[in-house]
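This is the structure I have questions about; it appears just below.
Heads up, one of the protein chains got dropped from this complex, but the rest are sitting where they should.
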Amino acid sequence: MRQIGMATALCALMGTHAVAEEFKWAGTTDPQTLDPHAVNSAPVLGFLNNVYEGLVRRGKDMTIEPALATSWEPIGEGEGWRFKLREGVTFHDGAAFDAEDVQFSYERASGEAADTRSWFSPVASLEVVDPYTIDIKTNAPNPIFPDSIANWMIVDKGWAEANAAATPNKEEGNFATLNANGTGAFKVTAREPGLRTVLEPHDGWWGEAEHNITRAEFTPIQNPATAVAALLSGDVDFINPVPIQDAARLASNPDVNVIQGIEARVIMLGFGHEAAELKYTGDAGKPNPFQDAKVRQAVAHAVNVPAILQTIMRGNAEPASQLVSPAMRGYSEANAARPAYDVEAAKALLAEAGYPDGFSFGLKCPNNRYLNDEAVCQGVVSMLAQAGITAELDAMPVQNYWPELREDNFDMYLLGWSPGTFDAEHPLRFLASTPNAEKKLGSWNFGGYSNARIDEMLPIIQSEIDDTKRQAMLDEAAEILQDEMAYVPLYVQPLVWGVRSNVEMTQRPDNFFILRWVTVN
Amino acid sequence: MSTSIGLRLRNALDSDFAYLFLRSPVAVLSAFVVIVLVLAAIFAPLISPQDPFNPIELNLMNGFTPPGTPNAFTGESFWLGTDDQGRDVFSTILHGMRISLFVGVSAVSFALLLGVTLGLLAGYVGGWTDTIIMRVADVQLTFPAILVAMLIFGIAKGITPVEYRDQMAIWVLILAIGLSDWVQFARVVRGATLVEKGREYVQAAQLIGRRPGAIMLRHILPNVLSPVLVIATISLALAIIAEATLSFLGVGAPPTQPSLGTLIRIGQGFLFSGEWWILLFPSLTLLALALSVNLLGDWLRDALNPRLK
Partner (left out) sequence: MLAYILRRAAQSVLVLLVVGLIAFSMFRFIGDPIDNMLGQEAQQEDIDRLRTELGLDAPLLVQYVRFLSSAVQGDFGVSYGQGRPVADILAERAPATLELALVSGTLAISFGIVFGVFTAIRRNGFAAQAIMSLSLIGVSLPTFLIGILLIYVFSVELGWLPSFGRGETVELGWWTTGFATRSGLLALILPSITLGLYQMTLIMRLVRSEMLEVLRQDYIRFARARGLRTRTVYFRHALVNTLVPVTTVIGLQLGSIIAFGIVTETVFQWPGLGLLFVNAIQFVDIPVMAAYLMLISVMFVLINLFVDVLYFFIDPRLRVDRSEASA
């Protein structure tokens, strides 16, 4: 009896803070800056979520929960939102947090130099009510506004101004590029860009620590095989991502665990809707068959998605039926079925469209952007060949890929999309709206897909407060896109993390690694 | 004192070339391996059970079939297994070798021709010719092969009509590897030419009024060939390997028409996942090819060098 008591006490002692635990992890890309407003990209925001905090944050299941704001409520009939701020919060350098910092961070993050300013396009103004209350007024009713600012991180006004970092600077860099001063659970104690970044717990953090880490070090490792070797040999405790093909082998290793999940990113095929003619291969100059919805549907039937998932993805991914994954808000349950793999149906549709003998065209593909992207494209090429259409694959690194797409150099292309707001409205705005630079619509709609009904519905969806009405419109949009097969959604990209078996952690669907959920045993 | 290569070769063939060859088991074995591999590469379309470059013949469900075991879904069986695209590894090796050999031989020939010519000129003519050539060589050396490849790739992309893009990658590789390789030849030939130029036989030839071109070709060239042969031997094997490295860095042969090097690059992704055959068989083939070419080159050098007999 006494012995058990002793053991329990010992466990309790070791459980949380008593033992110094050093944690090392590796990822493919180094965050290019520590400035939370300079670059709106997943590697930067994901990393900085450990250091900085927003008014709200996402929990383990992606739900919005209080962070620097303790509560929030709509003002009037959709005029905006009122946030009550948390008291007694300090930044890493000891300065106190209040409404002034929020206002400063709003101006900083929505200014011209900030890459995050698109988050604030619905915002009319931010007003400080008292040191711990702020009002954010929106141009139109905005039901999802609190959801959309989870990555808007609060910077200390005094610190930024004292260090000449009042505005972000992407081109030249400034103090905030290499240093950080947030309110988050961890502070940056060493930063060598491209090599390593060291984090240590913030003693004055307002929250209850769930982790037992005393020091954490991040190293970027580009070569996937090297990262796997580092995990297997114990040189690091965690790698993200694990190459999909290695997941099963790693899982069977007693020293290593594999954490799998589904990411928010949908991988799809896009078409040159606007182009009158094909641009590649021997059929270049001939009328563009992809303008015909039947041809696009034929493509959807010809691609054997289950086979891609079975072999290239090794059973780790889920098929996709629409531009967002089922985990996203506004997913259309009514359109959950994707076109079946059916070569005969594809051939019939092609014949119906006037291409009984098929045609040939160019397929553009990145080779270092999405998991196994090049292999997937190769698979797509051979599947389309079975249906009688010949794709010539041109795969390239992502730094050449986007300029190529922007210049409309494709007949068909591969694209992955992860909605920053975790809402189905996001891809409608970026991928399905008729491109319009002035209204900032359709900026990633490279093929120039255009549908009047979708253009008409988008602003209504954006301001609809009633969830049922909003969902009805999102369902309609999903149905239109599926009928017209504007894009062929293929699958939802998997998340595969590898950890040493003595480490426990939680994987969030947005692929953000949250250090405060890590326990080293 | 000096004889032309042609004469030397003829002498060797007449007298003891064949004898020397047959007496060296290493040479016979290497030659045998090289010939088998080259023939296999040439007749790949006839020998290989599948055309791995033709997407219609591929079935993704055949992916990752282990060697000699029937696939769980399709029941098909492959002697050396299949890769991630369901391609027969044996067929991809044969076709890949074709591309690798073509790239290697073309790139080295290009580098050798360019390098030896410029090296001879620089060493023999001297003065400004020398300065310009060697400074161009300096510029060339500065650019890592990967960058040369990317540059040529970019330019080629801009100027080739879209329908020729497919074949473009191969020519880009040849040009890039050849261009990053010629400096070696040029520098060694120049160094050796400088030495030979001071020798009496060259001065004698100059005195009797032979033209510089003739002196370079007939007198100096044969005497600087020994180091050139060493480099060319290694270069051939190396060009094939360089192509693999470029593939690793992202500018190699397209994965839809993989060379041996691209196959290895693809295969190394499966080192930890248990599909060892995707990496092992192409690597062994490359090893056998490069090793025999090198060994054969070693022997050839000794045999062609009259002073070593």
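To keep things simple, chains are lettered A and B as they appear, and every chain counts its residues starting from 1.
One rule holds in what follows: contacts are C-beta pairs under 8 Å (C-beta built on N, C-alpha and C of every residue); 3 or more make two chains touch, one makes a residue touch a chain.
Computed from a prediction, not measured in an experiment: that's the story for all the values here.
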Per the touch definition above, residue among B:84, B:275 or B:298 touching the missing chain: B:298
Option from B:54, B:69 or B:131 whose C-beta touches the chain left out: B:131
Touching residues on chain B - with respect to the absent chain: 126-127, 130-131, 134-135, 138-139, 141-147, 150-151, 153-155, 157-158, 183-184, 187-188, 191-192, 194-195, 197-198, 226-227, 230, 234, 237-238, 241, 244-245, 248-249, 261, 264-265, 268, 271-272, 283, 286-287, 289-291, 294-295, 298, 301-302, 305, 307-308
Those residues of chain A which, in the complete complex, touch the missing chain: 32-33, 38-41, 112, 115-116, 118-119, 169-174, 177-178, 192-195, 219-223, 225-226, 229-230, 232-235, 368, 397-400, 402-403, 420, 430, 437, 440, 443-444
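One rule holds for everything that comes next: only the chains that are shown with their structure count from here on.
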Computed distance of Cα centres, chain B from chain A, in Å: 44
Of all residues in chain B, those that touch chain A in their complex: 54-56, 58-61, 63-64, 73, 84-86, 162-163, 165-166, 250, 254-256, 268-275
Chain B-touching residues of chain A, taken from the complex the two chains share: 224-225, 228-229, 232, 243, 245-246, 248-250, 279-282, 284, 304, 307-308, 310-312, 362, 367-368, 374-375, 378-379, 381-386, 390-395, 397
